[in-house]
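Note that one protein chain is taken out, while the other chains of the complex remain in position.
Should a chain be cited, it is by its letter among A and B, assigned in written order, with residues numbered from 1 in that chain.
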Amino acid sequence: MSATSATALQAEFGPTTERRSQKQMIWRRFRRHKAAMVGSVILLTMIAIAVFAPLIAPHSPTRISFPFCRDCGPSADHWLGTDSLSRDIFSRLVYAGRVSLSVAFLATTFGTVVGVLVGSFAGYFGGRVEMVLMRITDVMLALPSLPLLLILSKVLGPGFNTIVLVLTLFGWMGVARLVHGSFLSLKGEQFTEAAVALGASSRRIIFIHLLPNSLAPIIVAATLSLGGYIIVEATLSFLGLGIQPPASSWGNMLTGAQAKIFQNPLLTFYPGIAIFLVVLSANFVGDGLRDALDPRGKE
Amino acid sequence: MAHHKLNRRLLTLLALLVLLVPVLAACGGTPAAQNTPGTAAQATTAPATQPTTAAAAQPTTAAPAAGETETTAAPTEAAAAPTEGDAAATTPATGGDTATGAGQETITIGMSQEPPDLLPLFGSAYVSTIVEEAIDDSLVQRNEKNEYVPQIAKSVPRIENGGAKLTGSGANAQLTVTYQLRDDVTWHDGEKFTADDVIAGYNLLKNPNFKTPSAFVYRDQLASVKKNGDYEVVFTYKKGELDPTYYIVGNIGIPSHITNKVDPAKWDDPKANPLVNKPVGTGPYRFVSQNPERVVLQSYDKYFLGTPKTKNVIFRIIPDTQALLSQLQAGELNASTEDAHQINQFEDLKALEGRGVKTYTVPAATWEHIDLNLSVPVLQDKRVRQALMYGIDRKTITEQILFGQTQPLNSWLTPTNWAYTEKGLNKYEYNPEKAGQLLDQAGLKLDEEQGVRVFKGQPVTLELMTTAGNELRAQTTQLIQQNLSDLGLLVSLSYQPAAIYFGDPPDAPLAGRKYQMGLYAWVSGDDPAGFELYHSSQIPSKENNYTGQNYPGWKNERNDQLLKQANQREITREKRLPLYAEQQKIFNEELPVLPLYQRVNISTAANGLQNWKPTPTNTPPTWNAHEWVLNK
Partner (left out) sequence: MQAYIIRRLFQSALLVLIISALVFFILNLAPGGPLSGLKFQISAREYSEASVQRYKELLGLDKPVYLRYFYWLGDMVRGDWGDSWTVSTGRPVLGLIMSRLPNTLTLMISATILSLVLGLLIGIVSAIKQYSIIDTAATVFSFVGISIPTFWFGLMMIVLFSVHFRILPAGGTADFGMENDIGNRIKHLIMPVAVLSLINVAGWSRYVRASLLNVMQQDYLRTARAKGLSGSKVITRHALRNALIPVITLMGLEIPILFGGAIVTETIFSWPGMGRLYFQSLVSSDYPLAQGLLFVTAVLVVLSNLLADIGYAIVDPRVRLS
């Protein structure tokens, strides 16, 4: 089935042999990718801000400050002003980063793990297992998630967990196909055939021989999907089912500010630029990683 | 082999985008749908949920369907109404004194959603009534001052003016309502409107196969409807059935000459009922076409109140509020109806004044409140409920979150309702000290260390539930949460999808009474009613088959007596008014419900659009469409 790009990717990366010296080489190549370096710095800064949010934010992100000040401009107390509910925009932005990045990282992690498991089992065992798993992947790709969302909302309550769960549920298929395709073509390689001939166990072949050799594309895909999840979270908010108030995420801040787009475009600028920067950085890093991990990359 | 480099990104993107397809759709629902008054004239109260769910109660049997692709009805008459393509080219001047010279030829109005249907006696979506109101006139009509005025009828029949009569008393009391009809009213195809059209409506409504959820009056309360000549109809109620909105019972005229052969069960089947694709009314505008983008109406020259002053009225359907705002900004619309706007756009809309767009705010029939579940131990003490009321800064809510366009509400009746009585109501102005004292008295002592109030050894925590995705409610609840936490009460917020929140008993939070505090809105009907809301027999439970809407579970003897008397024993305003006045005082003291505020409806119209008169009721602004003129 759609080994479309997966096999191709694998062909690109091929099996790794000498892992140690490679690390340095990868780092050297990555460092040369200027955009990726800038992206890493931005991404790490954003992560740091999110982690240390309570130390950085001068106010509580949900505290309505009195005297009530609707959509007030920047002041000494409120560096970026206040929003329509008289809350400190800067603090909300900082905490929003926490939420958005957590959503993205968790969804990426879970999605990748699920995808790797499904893809590698399908790719390695082939036959009926492959059939079933890859069909499930297809079915998942065509599933409408509103009813699922509603059921999940009822069980879990709408919000952070639900979003992560849903993003994971509908986000693992890409990686699964990637890994599946990659395994398909690796299976034909001599070193796999050698391992099989030597009587290695399935688990050993999957996790020691095949998976490490598919790692590069997985890492790149994960990095690239990180930015994607942030966009999806924003889009979810746009359609009204993102992170629920009073918590802030970049997505719901952007959507909320959008109602004021003609009045106060600056409001949309803050979360907008945060989203843009992080997604762009993630994509740059992904691109840099790809170049760095590509064994045929220029030295 | 750089060749496949982008493969991965594309694959990732693909995964993400495919993921977007369903997920996006999932989140739907929320943006457009908050400001929507309920509709059915007979239903006394309906919750202000989403317009779309209201229509969900309209069941539909599967009709045999072929691959029809046409949703636009082609005009059939010889009078040649324009099809969409050439409407602009057609010139008016059919009638004697067309007033089109005075203003522009076309008025374009933005609305949020395509009308699900334009069938008389059927549609319940607010967007449907907007269009229907321009197409079809009723016997009596509510104006912008919340008064009924005659339209097809010569007067509004009331007991006070002799148009309706009440004979007997108690179980033998019997109502008779007589409508005198104008004899110069015609349907858009030229046929006369007569008493038979009203009787046909009655026969349709009482038919058990006719699919409408709100035909109670016609099925169960009326004894007979008879005509007396072509222009008089007499409605006779069964004994003991005191319908408080008897004066609008006759608003059921249908073009019987078209529908007399239609099977009531197939009323909404385009193959059985020609009105589905081509509504015919008696109003100032006649239906030309409808497609997913717009509904096109053209003036009816023989309209009995005179030829409308504007030739074309076009409703543009723009579901996204932001998109609608941009089109107003861009000057592509001459007006927009209240279903399309939310209060949080107020300043944006105000800012449009510089671009010649005027914003109209009128109080809505909708009022926001918090139901308190009186089964929750801590809420059973009246002093706690009063403390909550004193402790919530409703002034800031109305002044800031609602831009000062409304005031805090202290009763379950809105000031627009005739039975609203302000005298004797405690205003519960924001007073945290007093709230604290009341809580102390009720035994909710403040644990100074934790800053939390403790009741019977347990910290007091309450869950405040409301619908998800409603910005206004989100902001209101956050302020309430902060207010109450300042008092030492821990409030957690729970936002539920409307489908779940307003779901059916026994599982749904409200209807199954499984909530603690529930914020939502009711839409008041023309009559104050209230029996279903607050009479103790109306507390939904398994025992009473989940009848009634007394979700707080309020039980008060005097209140029960007053509501029963006002709803089932008396019918004149004069006698009912004091009953409601006393009842409201009890309500205001006992507070089974914390009334918050009356909502406002926002609509816009170009400065040059004359006679745009939005109403404080469910009557859409199209009620006086024949008077509209758009200055050149």
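Methods note: a contact is a pair of C-beta atoms (placed from the backbone, for glycine too) under 8 Å apart; a residue touches a chain by one contact, two chains touch by 3 or more.
As the structure is a computational prediction, the values presented were derived from the model and not from experiment.
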**OP:** Based on the whole complex, identify which of B:T106, B:Q174 or B:Q380 touches the chain you can't see.
**Re:** B:T106
Original post:
Just one of B:E147, B:D183, B:D263 or B:E332 touches the chain that is missing; which is it?
Top reply: B:E332
Subject >> Option from A:F68, A:F110 or A:F262 whose C-beta touches the chain left out >> reply: A:F262
Original post:
Any idea which of A:T108, A:T192, A:N213 or A:T235 touches the chain not displayed?
Top reply: A:T235
**OP:** Out of B:Q174, B:N207, B:Q380 or B:T547, point to the residue that touches the absent chain in the complete complex.
**Re:** B:T547
**OP:** Please give every residue of subunit B in contact with the chain that is not shown.
**Re:** 1-7, 9-10, 13-14, 17-21, 24-26, 28-29, 33, 42-44, 46-47, 49-50, 52-71, 84-89, 106, 108, 113-114, 116-117, 119, 122-125, 211, 213-214, 216, 220, 268-270, 276, 291-294, 296, 314, 316-320, 322-324, 326-327, 329-332, 497-500, 502-505, 511, 532, 538, 540, 545-549
**OP:** Using the touch rule from the top, list residues of subunit A that touch the missing partner.
**Re:** 1-4, 7-8, 35, 126-127, 130, 135, 138-139, 141-144, 146-148, 150-151, 154, 181, 184-185, 187-188, 227, 231, 234-235, 238-239, 254, 258, 261-262, 265, 268, 272, 275-276, 279-280, 283-284, 287
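Just so we're on the same page, only the chains that are shown with their structure count from here on.
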Original post:
Touching subunit B in the complex: which residues of subunit A?
Top reply: 4-6, 8-9, 11-12, 62-64, 68, 70-71, 84-86, 141, 143-146, 148-150, 153-154, 157-159, 166-167, 170-171, 173-175, 177-178, 217, 220-221, 224-225, 228-229, 231-232, 235-242, 244-246, 256, 258-263, 283, 286, 290, 294, 296
Subject >> Footprint of subunit A on subunit B - complex, ascending >> reply: 1, 3-5, 7-16, 18-31, 321-322, 325, 329, 344-345, 347-348, 351, 396, 399-401, 468-469, 471, 474-475, 478-479, 481-482, 493-497, 499-500
